[in-house]
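With one protein chain held back, the other chains of the complex are shown just where they sit.
For reference, chains read A and B in written order, and residue numbers begin at 1 within each chain.
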Amino acid sequence: MARFVVRRLFSMLLVLFAVSVLTFLIFNVIPNGDPAVRMAGKQPNEEQIEAIRKEWGFDENIVVQYGTTMEKLFTGDMISYFTQLDVVDEIIKGIPRTLSLAVGAAIIWMAFGVGLGLYTAMRAGKVSDTFLTVLALIGISMPVFWIGALMNHYLGFELGIFPNGGYVEFTENPADWFYHLILPWTALSILFIGVYSRVLRSNVLDTINEDYVRTARAKGLSERRVLIKHVLRNSLIPVVTLWGLDFAVVIGGGAILTETVFNLQGVGQYAADAIGQLDVPPILAVTMFGAFFVVVVNAFVDIAYAALDPRIRLESGSSAA
Amino acid sequence: MSQTAILSVEDLRVRFQTEDGSVQAVSGVSFDVRRGEVLAIVGESGCGKSVTAMSLMGLTRGPNAEITGRATLDGTELIGAGDTELQRIRGNTMAMVFQDPMSSMNPVYKVGDQIVEQIQAHRDVSDADAQEQAVELLDAVGIPGAAERVESFPHEFSGGMRQRAMIAMGLSTEPDLLIADEPTTALDVTIQAQIMRLLRRLNEERGLSTILITHDLGVVADIADRVLVMYAGEIVESGTLDQIFYDPQHPYTWGLLGSVMRLDRPRSERLAQIKGQPPSLLRPPEGCKFRPRCPHAFEKCVQHPVLEARGGDPAHLDRCWLDAERKRAVRTTATGEIGLEAA
Partner (left out) sequence: MADTNGATPLLQVTDLVKHFPIKSGVLVDRQIGAVRAVDGVSFSVAPGETLGLVGESGCGKSTLARTILQLLEPTAGSVRFDGREIAGVGRRELRPLRREMQMIFQDPYASLNPRKRVGQIVGSPLKLHGLAEGKELRGQVEELLDRVGLAPEHYNRYPHEFSGGQRQRIGIARALALRPKLIIADEPVSALDVSIQAQIINLLEDLQDEFKLTYIFVAHDLGVVRHVADRVAVMYLGKIVELGPADEVYAKPVHPYTEALLSAVPIPDPKTNAARTERVLEGDVPSPANPPEACRFHTRCPYATEICSEVEPELEEHRRRQWAACHHPLNVGAGGRTSDPAGLQA
C-alpha cells in the first residue's frame, strides 16, 4: 500500500506539472501578440500594461515566466484584470456551489441510473425495456444547456413552480437551498442517468450469465439475494469507478453549462465568464483546480476499485494518475 | 447397499425455444438413483446430460424452457415444485458441483463466506457456528491449513483446491444427493485423481448418493456403480458398470468404448472412430437417432427404438432393435476389441 501511495503521488505530481506547463503554453506563449496586453483587459493604458509585464515576468525568458505564473497561482496572488478581483478568492467562493451541484447530482444519477439499469436488465427484450431504453437514449441526446434552459424558462420563469435560477446558501436556508437546486440537479443528471442505466444494464446482463450466479442459485439462495449480493455487487464494480471519474470531471468544471444556465455562480460559471472574455488568470487557475481534483479523485477511484475487487492488486499494473 | 431409490425420474422432457427454432434437449429420460450409489451419466456434448441434471435442480427454468415429467427426491416432487419450494431443496437435500471451479465461485467474496452463505440459507445457525462448520468442511475435503484458507479469495486457490472448496460447499448442508457435473474435466490429471479419490471416499464414508456426469469413460470406470449412456437427449443404454463395459448393448456405447485411447493398449494401426457428428437437436433424424452414424442399421431402425431389456438382465436396458445375439457378434472388431466398425 505504501509503495502504491508513493508511486501514485509521484505520477500525480508529474501529471499536474504537465498540465500546468501545457496550460501556460496555451494561454501565454502560443497565441500571437503581447500577453500583457491580452491580460490587461479592455482599454488598458500603457502604465498598466507595463506593470503587468513586470509582475508576470513577460520580459524574461519562458522558464522564469512559468515560474512566476506558478508562484502567483500558489500564493494566491493572482488578480483578474477584467474584474479586479482576486482569482483564488473567487474560486473558493464558487466551490461550495459547485460541490452542492455536483454531489447532489452524483447521488441522484447514481441512484436512478442503477435503478433504471437493473429494471431494464430484468425485463430485457420486453416492451418496457425497449421503451425505457429509448427514453434513456433521449436523455443522453439532450444537450444539458438546452434542457436546462427549457426547464428554467418554463418551470421557473413562466410557471413559477421552481425558482428562476440562482443559488441560496445552505447555511442561510437549507430548504431554499434544496429548492433552488432541484432543477439544476435534474438537468445535469439526465444525461448521466441515461449513460449509467445503459452501462449497468449491460453489466447485469453479462453477470447474470456467469457461472457463479448459477452456483448461487444452486445453493438454494433466494432470487433476491442472488440478484443483490451476486449479480448487482459484481455489476457495480465498473460503474462505481466510472462514477468517481465523472464526479471528478463535474467538479473540475464539467458543469459549466448547467451552472451558467441556472446562474449558480459556481466555479464552472466563473470559468465560463472568464473564457468568454479571454481573461487569462482565472482560466489558468480553474484549469489547475480542475486538474488537481481529477488527479486526486482518480487515485481514490483506483483504491476503491482494489477494495471492491480482490483480484485487483494495487501495485500490479500501470495506473495513470 | 440399500435398493431403495433416493431419486426417481420419470419421462423428463426439456424443450428450449431458441432463435433458430425449438430444441428438444432431453426427450423422455427416466432413471433411478439408489441410495448410496454412484450413478454415472456418460455422453458427449449436446447429449443432454447436463441439461438433465440442471433441470432436476430447477436451474433451467425460464421463459424459453418447457420442462415436463416427474422427479421425486426422497418423496418430494421436483419438476412440479414451485420456485420457492425448490429453493429450499436445492443446496440443501440436493447439491451440485460444477465443472469450472474458477468461474463457479464469486471472485469478490471469501471462500469461507460463500460456504457460510449456503449454510445460513438453509439452517438457523449463528455466524460463528457457520464459520466453524466452514473450516471443518474445508478440512474434511483435504485442504491444508483450513482455518487460514477460509479467509482466502477464490483466485488465491489452485485449481484442485478450488474444486475441493466447491465440493465442501456442496456438502455443507449434508445433502442426500450430490450431482457432480464434469467435476474434473478442467483439472490436470494428477489433480483429477485426487478429486476422484475424494469423491469416492465421500461416497463410501458418508453413503453419499452421487450422480456423476462426465464424458470420460476412465472416470466412469474408476468410480461408478451404474451407468447411463446418453445420446441426442435420450438414454440409449443403462446398466451396471460391468455390463456397460463388458457386455454393452448399444452401437453408440461400442463406438465410445472403441474410440477411447487407452493407456494400457499398444498403439493401434488405426483408431476405431464413429463417422459423422451428433445430430442437430433442431431437426433430429427420424427413427433411431443414431441411425445415420451406425454401420449396423437395418430396416427396423426407421422406427424409434424403445428403451428395454433385451440382453437377459431386466435391469440392463438398451435402445437398439438388434437382438442380443447379433449384438454380441457384431460388436467385436478386427482387433478383438469392442468397437463400432464390424469385423
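Methods note: a contact is a pair of C-beta atoms (placed from the backbone, for glycine too) under 8 Å apart; a residue touches a chain by one contact, two chains touch by 3 or more.
Quick caveat, the model's predicted, so the values are computed rather than measured.
Within the full complex, the residue among B:Arg15, B:Arg88, B:His215 or B:His304 touching the omitted chain is B:His215. Contact with the chain that does not appear here is found for just one residue of B:Ile179, B:Ile274 or B:Leu307, B:Ile274. Within the full complex, the residue among B:Met94, B:Met161 or B:Val330 touching the omitted chain is B:Met161.
Of the options B:Glu19, B:Glu205 or B:Asp264, the residue whose C-beta touches the omitted chain is B:Asp264.
Considering the full assembly, B:Ile191 is the residue among B:Met102, B:Ile191, B:Ala309 or B:Ala324 that touches the omitted chain. Along subunit B, the points of touch with the absent chain fall at residues 44-45, 158-161, 188-194, 196-197, 215-222, 241-242, 245, 255-257, 259-268, 270-275, 277-278.
Simple rule for what comes next: only the chains that are shown with their structure count from here on.
For subunit A in complex with subunit B, the residues that touch the partner chain are 210-212, 214-223, 225, 229-230, 233-234, 237, 308-311. Taken in their complex, subunit B has these residues touching subunit A: 57, 59, 83, 87-92, 95-96, 98, 100, 103-108, 117-118, 121-122, 153, 155, 166, 169.
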